[in-house]
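The structure under discussion is supplied below as C-alpha cells; questions concerning it will follow.
Note that one protein chain is taken out, while the other chains of the complex remain in position.
Letters A, B and C mark the chains in the order given here, with residues in each chain numbered from 1 onward.
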Amino acid sequence: MSKVPVNYKRTDMQSDQEVKWCPGCGDYTILASVQSFMAELGISKEKMVFVSGIGCAARFPYYMNTYGLHTIHGRAPAVATGVTLSNPDLSVWVVSGDGDSLSIGGNHLIHALRKNVNIKILMFNNQIYGLTKGQYSPTSEEGKKTKSSPFGSVELPFNPMSVALGAEASFVARSVDMDRDLTTQVLQEASTHKGSAFIEIYQNCNVFNDKAFEQLTSKEGRVANRINLVHGEKVIFGAEDEFAVTIENGEAKIAKRTDIDDSQIYVHDITRENPSVAFSLSRLSHGPYGPTPMGVFRKVQRETYNEDVMKQIDFAKDSKGDGELDKLVRSLGTWDVK
Amino acid sequence: MSKVPVNYKRTDMQSDQEVKWCPGCGDYTILASVQSFMAELGISKEKMVFVSGIGCAARFPYYMNTYGLHTIHGRAPAVATGVTLSNPDLSVWVVSGDGDSLSIGGNHLIHALRKNVNIKILMFNNQIYGLTKGQYSPTSEEGKKTKSSPFGSVELPFNPMSVALGAEASFVARSVDMDRDLTTQVLQEASTHKGSAFIEIYQNCNVFNDKAFEQLTSKEGRVANRINLVHGEKVIFGAEDEFAVTIENGEAKIAKRTDIDDSQIYVHDITRENPSVAFSLSRLSHGPYGPTPMGVFRKVQRETYNEDVMKQIDFAKDSKGDGELDKLVRSLGTWDVK
Amino acid sequence: MDEPKLKIENKTVESIPAVTIRFAGDSGDGMQLVGTRFTDTSALFGNDLATLPAFPAEIRAPQGTIAGVSSFQVQIADFDILTPGDNPEVLVAMNPAALKAHLHDLAPNGMLIINEDAFEEKNITKAGYKIDPRESGELDGYRVFEVPMEKLTKEALKDSEIKGRAILRSKNMIALGLISWVFNRPLEDTINWLNKKFEKLPEVADANIKTLKTGYNFGITVEAFHHTYVVEKAALPTGEYTNINGNIGLSWGLIAGAKLSNLELFYGSYPITPASDILHELSKHKNFNVITFQAEDEIAAAAATVGASFTGKLAVTGTSGPGLALKSETISLALSAELPMVIVNVQRGGPSTGLPTKPEQSDLLFALYGRHGESPLPVLASRSPSHAFYTAIEASRIALKYMTPVILLSDNYVATGSEPWKLPDISDLPSLTNNLTTTNNSKDGFLPFHRDMTTFARPWAVPGVPGLEHRIGGLEKEEGTGNVSYDSANHQYMTDMRAWKIANIANDIEPLELNGDEKADTLVLGWGSTYGGITQAVNRLNEKGVKVASAHLTFINPFPDNLGEILSNFERIIIPELNTGQLIKLIRERFLIDAKGINKVAGEPFTAQELAEKIEEKINE
Partner (left out) sequence: MDEPKLKIENKTVESIPAVTIRFAGDSGDGMQLVGTRFTDTSALFGNDLATLPAFPAEIRAPQGTIAGVSSFQVQIADFDILTPGDNPEVLVAMNPAALKAHLHDLAPNGMLIINEDAFEEKNITKAGYKIDPRESGELDGYRVFEVPMEKLTKEALKDSEIKGRAILRSKNMIALGLISWVFNRPLEDTINWLNKKFEKLPEVADANIKTLKTGYNFGITVEAFHHTYVVEKAALPTGEYTNINGNIGLSWGLIAGAKLSNLELFYGSYPITPASDILHELSKHKNFNVITFQAEDEIAAAAATVGASFTGKLAVTGTSGPGLALKSETISLALSAELPMVIVNVQRGGPSTGLPTKPEQSDLLFALYGRHGESPLPVLASRSPSHAFYTAIEASRIALKYMTPVILLSDNYVATGSEPWKLPDISDLPSLTNNLTTTNNSKDGFLPFHRDMTTFARPWAVPGVPGLEHRIGGLEKEEGTGNVSYDSANHQYMTDMRAWKIANIANDIEPLELNGDEKADTLVLGWGSTYGGITQAVNRLNEKGVKVASAHLTFINPFPDNLGEILSNFERIIIPELNTGQLIKLIRERFLIDAKGINKVAGEPFTAQELAEKIEEKINE
C-alpha cells in the first residue's frame, strides 16, 4: 500500500457518533491510542476499513471516521478477509473482544492467521463478556465466579499468544489499554507488517471485571511485572532491572540477574522463522498474573494470502488474456444446427 | 472408569455394516488397529461411544460394534462433550478428518482440548477432502493442485501438533495408518490419559491424494525420516541411528550424531508441564516431509472438565441437599392470598 | 431522623383500582432496582401486577443521553390484570433525557415527578432539548412535581460514612420512598431487603435506608403530596403466590420437566440477550443434578445438547434469534436422528443483531421452516411468565414422548416481564413418559428405528445399556434398522413418517379454548406474548358491548385439533402479531380463510388500548 503524505489530527479520525461505552471503560483509552495512531499513519482515511464482530469492543468502528462494518458475533476476521481480498489496497483492521475472537470466532481467527491474510486484528481482552453483562470468557481465570459460573468457572483459559503462534501467526503482540505508548508502538509494528497481525490488548472492564489487570497497571505492578520485549535487546525487567529471561532446556525462564551471567540473558529477536522461542515466551505467564511479557513476540515476513491470490489472477490474465464471455461459452466445444 | 476384565476378539468389535471406503484406503488399516485395540481395552462395549462428523473418516462409527453417532460436519468434539458430560463413565472417542477437525471444526477442537474434556480425538489426516472428491484441506501442502485450486493452493497448512499445543492440549500424539504397532501404542497411552487426547493419524487417500505420506511409509523413508518419540529415551533416528534431536536456543534441531556429544541429545519427556519443548518438537517438520516426529509429544495430567463439573454438582447436593421443586418455586419469596 | 410515622395524617387517601407507574432514568440510576422493589412490596401487599422493564443495548450508554435511558413500568391493581398497563399514570423522570424519552406516553393529567437537580443546562442540551422543558409549556396538562432529589440525598447523608459522589448513588431511594408514600406502601420490606443485600457493607445499607426514609418523609412534609392513593389487595384466587419473570418461569419449568420425567437436565447454551438469564438461573441449581454447559458458540451448545440427548438426558439448548440461526443445522440432525431435545428461543427484534433488548414475535416462521430439507417439528410458545413454566414442561413432555426436537418460543416481553404466579401443587404435576429402553426389540438385534405404533416414536437406547449398541446419524436411515439407506421408497416412507409423527401430536395437546363472547362474529386469534394485551382488549370491548371473542394458541405446530372447527364458527378472524404477519400465513394457508392481521414491529408490545381500538376498527371495516 503506497503511503501518501496525509496529515490528520486525532479529531479527524473521530466520527460524529457519540461514544457509548461505560464511563471508565478501558476501551476509551484504546480508542484514543488508535485514533492518534491512524491519524499519523500516512494513509488517507477512505482507505481505512474497520471491521468488527459483536461485543462492547466491537462497537469500535462506529467511532472511527473511516469506512466501518459492524458485523456479527465472531465473524469479523472472515468478513475482513473478503474486504482485503477484494481490494488489497485498503488498510483493514479488525476490532474484537475475547469472546468474539476466541470463543465463537476462534476458528476464523486461526484460519486468518494461518493464511496470513493482510488484516490487523486487535483483540480487546477484558477476560469477560461485557456486552451480555458478565459471563466468563475463554480467557477468564479458572475459578472465576460470574453469572454463568456462580460456583466458579472450571475451564483453563486460552493463552491467546500461544493460540496465535500455534496457528502460524506471522505477527503476534500484546499491549494494555493504559499504556498508550506501548499500544502505539505495537500498532506501528503491525502496520508495517505484511500479512496478518494479532494484537492482544488487555482492557479493563470496570463494570464486570474491574482491576483484572492490576498486576500490570498498578503503580507497583507495572514495574514489577511487565516484561518488555524489545527487538534486539536483552530481556530484563523488575523495578531495578533485577530479573531477566533466559531460555533453558527449550523453556523460557525467569532468573534473578544475580544468579546468572548476563550472557545467558535471552536477546529478543522478533524475526526468528521458528516460532518455538516466541511460544516459550508466551508461557511465561498464563494471563496477566505475575511477570508477563508485553510488546511484539513475533514478526516474520511471509507471502500474504492476498498477494498470492492476486498473482494467480495476474498470471492467468497474462497467459490467457482477459476473459471473454464469447470464448467462455464455447470452451467445452460447440456444434451448429443449421 | 473402572476397568472390568472383558475379553473381546477383534471380530466382536466389528459391526454388521459393510465397510464402504475405497479399496486401498488407509482408513481400513486404522479401523483394524482401533478394533483390535478396543477389543483389549478391558471396557465392556456398551460403554464405548464413537462420535464422528462428516467425511470419509467420519463413517468410522458405523463399523464399530459399539454405540455410535455420525453427526454433522465439524461438530463431533462438541457432541462428544455432551456425551461425556452426561455420562462420565463412558469411553468416548471422536473420529474425524483433517477437514472436519481443522477446517470447519477447528473451534470445537481447540475448545475441547483447552477444557480437557474427557474425549479422545482421532484425526485421520489425509491432507485432502476425500468425501467431497478432492479439494485441498487446511493440511494440504502449499502449491497443491486440486479441483478447487487448479493453479496450486496458496495457503500455509496448519501444523496440527502445534495447533493442539497452542490450545493447551494435555495429550498430543501422531501416528500413521500403516504402522499398526505405533497406532496401538498411541491409543494405549491415550486411553490411560485423563482428559482430552488429540491424535493425528496420517492416512493415505489413494484416490485423491495417493502417496502423500510416502516419505514416512516407503521402505527407505520410514527408516530415514521417522523420528520416534519414546518417553524417557534419547531421540535418535536414521537408518543407522545416525541422527539425533537436540534442543538448542529454544528450538528443536536435527544433528548428525558425529557432530555432537551424546549428552546433548534431547531425552524425551512427555510429562513436562510446560508445553514449550513439545511445541518445538512439533516444528521439526511441517507436514510429512523429511524427518518427522511420531509418537506421543505430550501427556500431562490436569483436572478434566467433566470431573470439575461433577464436583460442583456433588458439592451443591452435599451442601444444599437434593433439589426439591417445592422449595425451588418458593425460593424468591411468596405471599398468601386468602 | 425519626422513624416515619406511618399513620395517615394531613392527607387525603383516594382508593383507586389500578395504577401504572413508570420509573425512568439513566442506566446508572438504578431504575430497574426501584421498579423491582416497588413491585415486590406491592406483590407482598397482595396486588395483582405485571411489569415491563426496558433498557438500552449498551451496558451503560453515555450518561444523560436518550440512548442511555433505562425504564421500568409496573401496573398494580386490585383485580386480575394481564399487562403492565398502557399509558402510565405516573412517570418518575430522573433527568431530562428520561423525560424526553417517556413523556409522550404519560396519560393526560398524569403525575410527573422529576428530579429537579438534574435539570441543568448541560443535561437539558444532552437530552436534545433546545429549551428547558419545564419552561417550554410542554409539561402543561400534567401534574408536575419537582423534587430536589440530589439535594435531599446529600442532606440525608451528610453524616454518613459514604462520601463524595458515591453519595448520589442512593438518590433512586428518594424516588422509591416518595412513591411509597404516595401509594401508601410500607418501607419495611425494602429496609429488610437492603439490610440483607448489604450485609457486608452496613454503611451502604444504612445510607440507602436513610435516603429511602427521606424520600418518604418528603412526601409527608411537602404540601404538594398530601393527596395520596391506595390500590387495595386484588381478589386473586386464594393460594400461595410468588412473583416471577418468564426466564425464571421457563428455567424452573425445565427443572420440573426433568424431575417429572425422572431424568437429569442438561442445558447447553451460549450467552445471548435476552436468553442468558436462563443459563444464569439454571447454573444456580446444580443440586437438581442440572448440568449447564456454556459452550464456545451456539452450534457447540446445540451439538453438546444432541450428545446429551443421545446419552439419555432431558437435553435443552436455549438462545435468541441469531443463535437459533446458528443452531439450525444441528437441530436438523436431532430431527433426523429422532432424538428428544428442547430448543428455547427467546425472541428479540431482528433482522440480524436488530434490537437485542426489545420484544418481537418475528421468529415464528423461522422456527417452523428454518431448516433445510423436509424437517417438521413441534413449535409452541409461552404467553406469560407463569405460562413459561408450564410450556417448558409441555415441551419436555412432547420431546420425550415423541422423540423429537421441540422449539419453545418465548420473547423479551415474556422473558423479562413479571407477574404473580399462584404456585401449583407440585404433586399435581403430571409425570412424563419417555422411550428409554433396556431390552432388545427384535431377535435379529436391536432396531433403533422400530417405532411405537401409537406415537411413532422410536426407542431410546442410551450408551451404557448392554446389548443395544447401535449406530445412527444424519444420513437417511432405513426404517427399523436405522442403517444408512439411499433407497427411494425408504426415503419417501421416512419423510412421511417424520411428518406424520409430528402431525399426530395434534391429538395429544390441549384443545383451544375461547375467551369472551362465544357467540360473536369475530374471533381474535393470537399466540405468545400478546396474550395479556389481546385478552384484556377483548374483555374491554365485551364490557363496551362489542361482540368479540379471543383464543390463544400454545401450539403453533401442530395446531390443536379443534382449531379448524372453532375458526369455522366465526365470520371474521383477526390475528394481532408483533411481526409483519406470520401466524396469519399459516392460518390462511391451512384453512383458506381471509384472516386479517394487526401488526406492529416497533420493538414494543401492544397495549390493550391500542389493540382494542384496532380490533374495533377491523370489526367496523
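Note that contacts are C-beta pairs under 8 Å (C-beta built on N, C-alpha and C of every residue); 3 or more make two chains touch, one makes a residue touch a chain.
Note that the structure is a prediction, hence the values are computed from the model and not measured.
Judged over the whole assembly, touch between the missing chain and the shown ones holds for A, B, C. Checked against the hidden chain, the listed residues B:14, B:132, B:184 or B:228 yield one contact partner: B:132. Contact with the chain that does not appear here is found for just one residue of C:130, C:372 or C:519, C:372.
Listed by residue number, the positions of chain A touching the unshown chain are 15-17, 44-52, 54, 61-62, 64-72, 75, 78-87, 89-90, 107-108, 111, 309, 312-313, 315-317, 319-323, 325-326, 328-330, 332-338. The chain not shown here touches chain C at positions 56-57, 67, 320-322, 324-326, 328-329, 332-333, 335-337, 347, 349-358, 360, 362-363, 365-366, 368-375, 473-476, 486, 488-489, 491-492, 495-496, 498-499, 579-580, 585-586, 588-589, 592-594, 600-604.
The missing chain lies against chain B, touching residues 18-23, 54, 56, 59, 72-74, 103-104, 106, 129-133, 135-136, 138, 147-151, 207-208.
Following the convention adopted for this analysis, only the chains that are shown with their structure count from here on.
Taking each chain's centre as the average of its CA atoms, chain A and chain B sit 29 Å apart. Here the spacing of chain B and chain C, counted between their Cα centres, is 44 Å. Chain centres here are Cα averages; for chain A and chain C they lie 39 Å apart. Annotation for chain A: residues touching 2 or more other chains are 103-104, 106, 138, 151. Shown for chain C are the residues in touch with two or more other chains, namely 286, 296-297.
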